[in-house]
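Have a look at the structure below before the remarks.
Not every chain of the complex is shown here; the ones you see sit where they belong.
Chain naming follows the written order as A, B and C, and within any one chain the residues start at number 1.
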Amino acid sequence: MPEERFTPPAGAFTRSVPIRFSHCDPAGIVYFPHYFDMFNGLIEDWYTAELKHDYAELIMGGRFGFPFVHIECDFKIPSRIGEVIDLTLLVERIGRSSLGVAIVCHRDGIERLRARMVTAMMSLETRKPEPLPPPLRAAMEAYQRRTTG
Amino acid sequence: MPEERFTPPAGAFTRSVPIRFSHCDPAGIVYFPHYFDMFNGLIEDWYTAELKHDYAELIMGGRFGFPFVHIECDFKIPSRIGEVIDLTLLVERIGRSSLGVAIVCHRDGIERLRARMVTAMMSLETRKPEPLPPPLRAAMEAYQRRTTG
Amino acid sequence: MPEERFTPPAGAFTRSVPIRFSHCDPAGIVYFPHYFDMFNGLIEDWYTAELKHDYAELIMGGRFGFPFVHIECDFKIPSRIGEVIDLTLLVERIGRSSLGVAIVCHRDGIERLRARMVTAMMSLETRKPEPLPPPLRAAMEAYQRRTTG
């Protein structure tokens, strides 16, 4: 499989994650469920740092949840202890309650894995979907516009 | 979304997993990366108990690895602490080095989530794909035949 | 260090745990935080199966929590993928709100690690310690009596 190059769009939200001993399995590479944990952390930081909607406050104060309804992931190049990988979040689709994002894991301009993940905003009280609040939606839309070529 | 019923085919490999405190997040439901960890455990048990190829021996003795190359998952109904869920493994496609399985999580005959996962057998020494050894492939094929209607 | 033999007292609550790929680190042995996760699962099962007080119901229905206040652990022999280890729970001390247990991990009569852990029962609403309810305390005391030589 040929390597695929990846350059994040200008302004895209990217965070670096050091691969730790604890991420790796007896084969010496990242045990794959840890990637999903990293992705959740990235989304959390994106809400708080980029969209300026504090994730912890949405959960604990607002009593909202953001469960995943669909995930797809292609694993291309494994990562090893001591490497630092970059994770970039791109918005793919904003629905009434749902948000579809792509998360690209890359290093030195080469894509290592790519996930597409859809979350649905819900109330923790009623356990029903909640429409995205207009200010949150506006922040998502603005991010999508400024990171789409 | 209407509930989807699921009945495992006769002879399908199914294991029950109790949902523990440690699986659950502040919303009181399973934090999704734990499902992938459960699925890996199911595959491990399937190799050892159903295919009669000891998984630990394949890894540590044979120096083989089974990294995932593709994962898809639809989350339909969340699970909560104290519930016991059933996980059933079905073979979808057997390639030269690759194996595609579906894992269905269900309870009381209702499907809760469904994943499709593709692994590729590789050598931990050369880090190259390895063709599935004929006895392992034969065991996979036999399982697929006897669990397909 | 000489090996230490361990035989659980008659009637002691013991559960077997298979060491999985996902438990192990690049050194091929269990990554130690996983042991604490196993211990929490053991305590959970002990409440439900041995003391006949459903752990999930205590948490979600009763709105109680059992946070740890103190932990000590000696690691003697590492465990590897494919091994099955036994975990035995012994009660050391029952306080007003607190419970001190020892958890011994052993295999083939040899002790592999031993932890001493103290939890305090608390209300999730008030975040204050709660005295152990008399029926729960009675069940703990009976267990302690029947497993002490």
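Methods note: contacts are C-beta pairs under 8 Å (C-beta built on N, C-alpha and C of every residue); 3 or more make two chains touch, one makes a residue touch a chain.
As the structure is a computational prediction, the values presented were derived from the model and not from experiment.
Asker: Fill in the total copies of the single sequence across the complete complex, 3 being in place.
Answerer: Identical chains making up the full complex: 4 copies.
Throughout what follows, only the chains that are shown with their structure count from here on.
Asker: Hey, what angle do you get rotating chain A onto chain C on C-alpha, to the nearest 5 degrees?
Answerer: In short, 180 degrees.
Asker: Chain B to chain C: how many Å between their CA centres?
Answerer: Between these chains, centre-to-centre, one finds 29 Å.
Asker: Which whole number of Å gives the spacing of the CA centres of chain A and chain C?
Answerer: Whole-Å distance between the two chain centres: 35.
Asker: Chain A to chain B: how many Å between their CA centres?
Answerer: 24
Asker: Which residues of chain C are in contact with two or more other chains?
Answerer: In chain C, the residues touching two or more other chains are 21-22, 28, 81.
Asker: For the complex, give me every residue of chain B touching chain A.
Answerer: So the residues of chain B touching chain A come out as 26-29, 32-34, 36-37, 40, 59-60, 65, 67-75, 78, 124.
Asker: Sort out for me which residues of chain C touch chain A in the complex.
Answerer: 21-22, 24-26, 28, 31, 33, 81
Asker: Which of the residues in chain B come into contact with chain C in the complex?
Answerer: Where chain B meets chain C, its residues are 20-22, 28, 37, 40-41, 44, 54-57, 59-60, 80-82.
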